[in-house]
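Apart from one protein chain that is not included, each protein chain of the complex appears where it belongs.
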Amino acid sequence: MSEQRPHDMGGEPGGPIDTVDHGMKFWEKQANALRNTLSRRKIVRLDELRRAAEDLGSRYYELEYFERTTEALRTVLIERGYFTEAELRSKMAEVRRRYESA
Amino acid sequence: MSLPSAYTEAPVRRFDVGDRVAVKAWYPPGHRRTPHYIRGKRGVIERVCGAFANPEELAYGLDGEPKRVLYRVRFRQRDLWPDYSGPERDALELEIYEHWLEPA
Partner (left out) sequence: MKQHHDHSHDRSFDDGPPSEYEIMSRAIQELLVERGVITAEQVRMRMEQFDADFPYRGPRVIAHAWADPGFKARLLADGKRACAEFGIDLEAERLIAVENTPQVHNVIVCTLCSCYPRALLGMPPTWYKSENYRRRVVREPRAVLAEFGTLLPEHVALRVHDSNADMRYVVVPLRPAGTEGWSEEQLARIITRDSLVGVTLPKA
């Protein structure tokens, strides 16, 4: 029997639910819109994004929802050749510098 | 102009509404849309949703063709959970692909 993937959690024991909707931060709304724009245009498939999130293993529980979706998006876009890991790291450094100097 | 439908055609299929089915107790690795909690359980076909590209293959960049028939299946909660304390008529419904189903 193969290992149960982390996302497959229906029926597992759980604690109290925080019934308040905490909404989304601005960057999360933008991340959501980005992901949605890409999947509508079939640049990535939702099924690939889900699979990449499930492949996170134990990290699945360490990351928040939009952190997982961003990690999955990165994985699939690199798989599909839209950019390399190195190009992304370089762009991230540039974005970080811009935030720090603002 | 015809309006879009939630459903697609599935003229060639194994099951119909009302059929008793069992979800395979099968544990292949990789991306599956059949939750662990429903595997090996028995229910009744509630609706035929249509035929769709197989998400288990789409997840890996394949085209998921030929399409697979998708059904909504209804289960009694008391058949799913040994400790279920709600009423007998409480139910759970979800979508199961034909290749995960056997006649019960």
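Read from first to last, the chains carry the letters A and B; within each, the first residue is number 1.
Convention: contacts are C-beta pairs under 8 Å (C-beta built on N, C-alpha and C of every residue); 3 or more make two chains touch, one makes a residue touch a chain.
On a predicted model such as this, the values are computed, not experimentally measured, just so you know.
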Q.
For review purposes, identify every residue of subunit A that touches the missing chain, sorted by number.
A. 7-27, 29-34, 36-38, 40-41, 43, 50, 53, 61, 63, 65-67, 70-71, 73-74, 77, 82-83, 87-88, 91-92, 94-96, 99
Q: By the contact definition given up top, give the residues of subunit B that touch the hidden chain.
A: 3-7, 33-35, 37, 47, 49-50, 52, 55, 70, 72, 74, 77, 80-81, 84-87, 89-97
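As a convention for this text, only the chains that are shown with their structure count from here on.
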**Q.** Mean-CA-position distance for subunit B and subunit A (Å)
**A.** 27
Q.
Considering only the defined contacts, which subunit A positions touch subunit B in the complex?
A. 1-4, 8, 10-11, 45, 47-48, 50-51, 54, 79-80
Q: Spell out the part of subunit B that touches subunit A in their complex, as residue ranges.
A: 27-31, 35-37, 55, 58-61, 64, 80-81
